[in-house]
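Taking it in order: structure first as structure tokens, then the write-up.
Complex shown without one protein chain; remaining protein chains in place.
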Amino acid sequence: MKHERVDRLSRGESPVHRLSPGLKTAAAFAFILAVTLIPFRVGAVFAAAGALLVLAIAAGRVPAAYLLKRLLLLEPVIAAVAGLALFQPGGAARFAAMAVKSTLCVGAVLALSATTPAAGILAFFRALRVPSILTSMAALTVRYVHVLGDELRRMRRARRSRTFRGGKARAWRSAAAAAGHLFVRSTERAERIYRAMAARGWR
Amino acid sequence: MSAPAVEIRDLRYRYPDGRVGLDGVSLTVEEGETVGLIGPNGAGKSTLLMHLNGILPDAYRGAPSIFIHGVPVEKATLLRIRREVGLLFEDPDDQLLSPTVWEDIAFGPRQWDWPEAEVEAAVGRALADVGLEGFGRLSPHHLSNGEKQRVCLAGIMVSRPKVLALDEPTRALDPRGRRRLQAILGGLDAVKIIATHDLELVAETCGRAFVLDGGKIAAAGPAVEVLADEPLMLAHGLETPHILKNGACR
Partner (left out) sequence: MHIPDGFLDAKTVAAASVLSAAAIGRALRGVKRTLTPRKVPLMGLASAFLFVAQMINFPVIGGTSGHLLGAVLAAVLLGPDEAVLVMTVVLAVQALLFADGGVLALGANLFNMAVVAPLAGYAIYRLASRLARTEAGRLAAVALAAWASTVLAAAACAGELAAAGAVAWPLAFPAMTVLHMAVGLGEAVITVLVLAAVAKARPDLLPGFAARGREEGARPVADVLVYGGLVTAGAAIFVLPFASKLPDGLEAVAARLGFASRAAARPVLPAPLADYRVPGIGSLPLAAALAALVGAALVFGLAFLVARRRLARARSAVPAEPRAAEPR
């Protein structure tokens, strides 16, 4: 699952990995802001941005295959929406602008998350004084996504080993049932987590 | 005579659906003791442990039934009690809730608003105590069961509780993890109450044992005597561990 790959990459070793998470997050934000706001006709800026991004990716030892795979998954959305612009007068320029800008921004986020553990990015937002309910929820999400993902995988494996007949309707019902059970188990786990938090003094 | 470390007087508890959980449990644990809490599944062992630091019941009514070093466990004393009593739950994933090991161990001290420098020092000490120096920046899901459990233990010991309650601590451990846990527990300076099916552990580490069945204490006494009493063990869904049976292997 995608969160496992990102997590493993973010724990790698490289000059970029060693930089402070806050610095990297802020830099990514600044990059995205600049790329989004600067008008596309200032072409040199975008060439420079592209070069900077490639540098960061290389220094961060982010595997090209991973980047391409993720880009491939995200590009259809970009292409589709930008593609709608082609049906309009003056669309070619707009299409190019949107495609380049969004690809650069996607690259920035991928580079950031592949070189910075999620906990570090989270700490950045806590420092920005995002409401604590949200950051606590985000921390729990980041922590338990792997646990729940494993549970789901186990559930579906167990189901598959008892399923002999195929068919889409059955597949949908099986998937939905797994999701339903995962939700129930998640609420029960949440109760146990609450007890563990309370046991350590949380109010 | 100072107050016992843990004193339980006629504790009764009903689950939310009405079933009887604990039906008049009374016991005392003295300073320095390590006791075992054994019994069949459904006996109420986990429920009993969760009363020790006030997680259950959900509401406090009537006279308190539990005293930790003489302090009654009731609504007003809950926060204080939770620093004195550390509870290690059965599934490490339920209590390892922060994105990194370091943050998780720091969770407790941060709740009590310790200054950051003290938190640093305490977390470092706790990691060393459980043999996990250098693990601070790791994420919990990268750890083995044994490592996860040691992190949980560190997270509890960081506040130096006087009473340590452990729920099935060796359930998911391999033999090496089990030995390591035993060694760590042996070095901890706290009263220990271990609820477990691992009867060998009870025989090896506990001075006394309590048999809990159907919400009641069915038997109590020196651990080895209780465990060696075969009819008693069988009557309560247990059995005498092999190391105590006459003759080594059959």
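Before moving on, here are some points about what is shown:
As written, the chain order gives the labels A and B, with residue 1 at the start of each chain.
By our rule, a contact is a pair of C-beta atoms (placed from the backbone, for glycine too) under 8 Å apart; a residue touches a chain by one contact, two chains touch by 3 or more.
Quantities reported herein were computed from a predicted structural model and do not represent experimental measurements.
Interface with the hidden chain, as seen from subunit A, comprises residues 1-3, 6, 28-29, 32-33, 35-37, 70, 74, 77-78, 81-82, 84-92, 94-95, 97-106, 109-110, 112-113, 118, 121, 131, 133-134, 136-145, 147-149, 152, 168, 171-173, 175-184, 186-191, 193-194, 197-198, 202-203.
Throughout what follows, only the chains that are shown with their structure count from here on.
In the complex of the two chains, the subunit A residues touching subunit B come out as 7, 11, 117-119, 122, 139-140, 142-144, 146-147, 189, 192-193, 195-203.
Partner subunit A is touched in their complex by these residues of subunit B: 50, 53, 55, 79, 82-83, 86-87, 89, 91, 93-100, 103, 107-108, 111-112, 137, 139-142, 155-156, 159.
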